[in-house]
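For this view, one protein chain was removed and the others were kept in their places.
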Amino acid sequence: MAGFNKIVDTFEEAMAGLEDNMTIIAGGFGVCGVQAGLIEQIKKMGVKGLTIASNNCGLETYGLGILLENQQIKKMIASYVGENALFAKQMLEGSLEVELTPQGTLAEKMRAGGAGIPAFYTATGYGTAVAEGKETKEFDGRMYVLEEALKGDFALVRAWKADTMGNLVYHNTQRNFNPMAATAGKITVVEVDEIVEPGELNPADIHTPGIYVNRVIKTQHDKPIEFRTTREA
Amino acid sequence: MAGFNKIVDTFEEAMAGLEDNMTIIAGGFGVCGVQAGLIEQIKKMGVKGLTIASNNCGLETYGLGILLENQQIKKMIASYVGENALFAKQMLEGSLEVELTPQGTLAEKMRAGGAGIPAFYTATGYGTAVAEGKETKEFDGRMYVLEEALKGDFALVRAWKADTMGNLVYHNTQRNFNPMAATAGKITVVEVDEIVEPGELNPADIHTPGIYVNRVIKTQHDKPIEFRTTREA
Amino acid sequence: MALTRDQVAQRVAQELQDGYYVNLGIGIPTLVANYVPEGKEVMFQSENGLLGMGPFPTEDEVDPDMINAGKQTVTAVTGASIFSSADSFAMIRGGHIDLTVLGAFEIDVEGNIASWMIPKKLIKGMGGAMDLVAGAANIIVTLTHADKHGKSKLLQKCTLPLTGVGCISTVVTDLAYIEIKDGKFHLKERAPGVSVEEIIEKTAGELVIEGDIPEMKLG
Partner (left out) sequence: MALTRDQVAQRVAQELQDGYYVNLGIGIPTLVANYVPEGKEVMFQSENGLLGMGPFPTEDEVDPDMINAGKQTVTAVTGASIFSSADSFAMIRGGHIDLTVLGAFEIDVEGNIASWMIPKKLIKGMGGAMDLVAGAANIIVTLTHADKHGKSKLLQKCTLPLTGVGCISTVVTDLAYIEIKDGKFHLKERAPGVSVEEIIEKTAGELVIEGDIPEMKLG
């Protein structure tokens, strides 16, 4: 790898350096914008004790859910984990710790982690279980909760196109949590549909600048659909 | 105005409702991305006692600087105000209050104002004059300063293209503080080079969604250059 | 007669105003999109990161990368914009959505809402519900007035874990349109054919009834 070339050729290289007990920040919403290939590589590596922050935990056969089988996840930070029976089982048994975090707060915690903001106040969750044990403060007559930033040893990102310098664009709502995840990892790894040359992406329309990206790998995965809803043509 | 049509035809309509002692958040960096037409309208209206948050205060003959002549500005929140002799004079006389704010903190305060974040911690300015009188807190062994959000009665935005629904794209570094300003005004007014039909801007490449925009007006101003630096062809 | 789910949605839809940006939760709220009043334009926001959500796609249009907050495949209307979830919740938290409609398990006279967790049942998470109730200035909650055993869901004090405190001021149930202020429910309209007495009976929290209570007008 020379200069700004971020492309790697194998999933082994893409996830090299991931170790037991590390923290991962992952983009994705449901099965949309998920890093299927990188997650399969993590399963193959067998690393354990992972803390993972991601809006959801995938399905049993797709996305982060596949890491449950060998109990690779120690703690999950998510807003909604309803799709997965194995998840429920491990949570009830106590082998999987879960920190439920409101979706918008989770997105903002990832952004804050990347942006050098160690904590911010939000009205979300004030007076609820989410605020327990957290500082609160009044601004302009309303109460707010102090929420701290999230950062990871690795960040997993799914994008549409990357140029070789790691500049990214996302396809439609594939974007979701991926841009914030990209900023919050010590090592940010991106799985993409397509790799293009520098200059092919319009500078003003780049969603994630290459400065946040360490490694880019072309995906080999189709995109599943969780609820296929259609209308008559 | 029906449905989502945000276009207005006159600068009078564009700034209607602006009153004495209101707060304005304005985008712009130097003379780039400045709302020249909207500011001329404010001069024409003669409203006084304004508090304005903007990175700079323009030149004596362009941008916010033209509001100094009739002392329309009571307080300026900015990171750098070095370009303007009249500004210096009013500041020294005490007729113009100035709150100097680091550039990145100013950008984040505007974003926070639009994003429902009343305050956030930053390391910027810790141990300096900027932190005086502000709460501080330690995270992970480092000290941070609590900075509060900025919101305005009006926000002034300069953009390149708007569709009639108020979706915006910015041209190159014209973007600067404009996207955050757009989110931080009760009434957000945008001065643009060009108005296009909905659907002409790619949904994934819209820099400011129309939800933040109340009024759009086509500009009549050329773009000045502060330091014209060139190389041999 | 208690309103059907569609009739509840129809009543809620009467609150839509021309030019509104609206977020609809799953369940009955989703149906509101089918009853936008003639001559009014509204745009729907989906909190994963889409402003200008359109109808479901045709088979040919299906795109795994274009889904709504319920994870269903959708389309985008002309003038739509797509952004990150952080930008989407900045929009929500910052109070830029004109109207949010969502379901609930319980509501109380202080405007508290419980909608995400039933202890001893499986905990799935709050998703974006806490952000939506904290961020919106204008929220309508839809729920059935009482459960199938006749137990009221409009309470003096919520019994389930809260989603948000003091944030709800309008409730549309299968029986009534109710406003919340000064720590009380205020009956404003009743479903056609439903008596004030039935509503009183099925409302556990303090209910104020002033003057004649009109019937809702539906399509």
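As written, the chains take the letters A, B and C, and residue 1 is the first residue of each chain.
Definition applied: contacts are C-beta pairs under 8 Å (C-beta built on N, C-alpha and C of every residue); 3 or more make two chains touch, one makes a residue touch a chain.
These numbers come from a predicted model, not from an experiment.
Though it is not drawn, the left-out chain touches A, B in the full complex. Screening A:17, A:46, A:82 or A:198 against the full complex identifies A:198 as the residue touching the chain left out. For the chain missing from the display, the contacting residue among B:81, B:201 or B:216 is B:81, taking the whole complex into account. Here one chain is not drawn; of B:6, B:175 or B:215, the residue touching it is B:175. Take chain A: the residues that touch the chain left off the picture are 2-4, 111, 113-117, 163, 165, 167, 183, 198-199, 203-204, 206, 209-212.
Remark: the residues of chain B touching the chain excluded from display are 29-33, 55, 78-82, 88, 91, 98, 100, 102-105, 107-108, 110-111, 122-130, 160, 171-180, 207, 223-233.
The rule we apply is simple: only the chains that are shown with their structure count from here on.
Centroid to centroid, with C-alpha atoms defining each point, chain A and chain B lie 33 Å apart.
Chain B and chain C have Cα centroids separated by 35 Å.
Contact of a single residue of chain C with at least two other chains is seen at positions 76, 82-83, 89-90, 92-93, 134-135. In chain B, the residues that touch at least two other chains are 115-117, 203-204.
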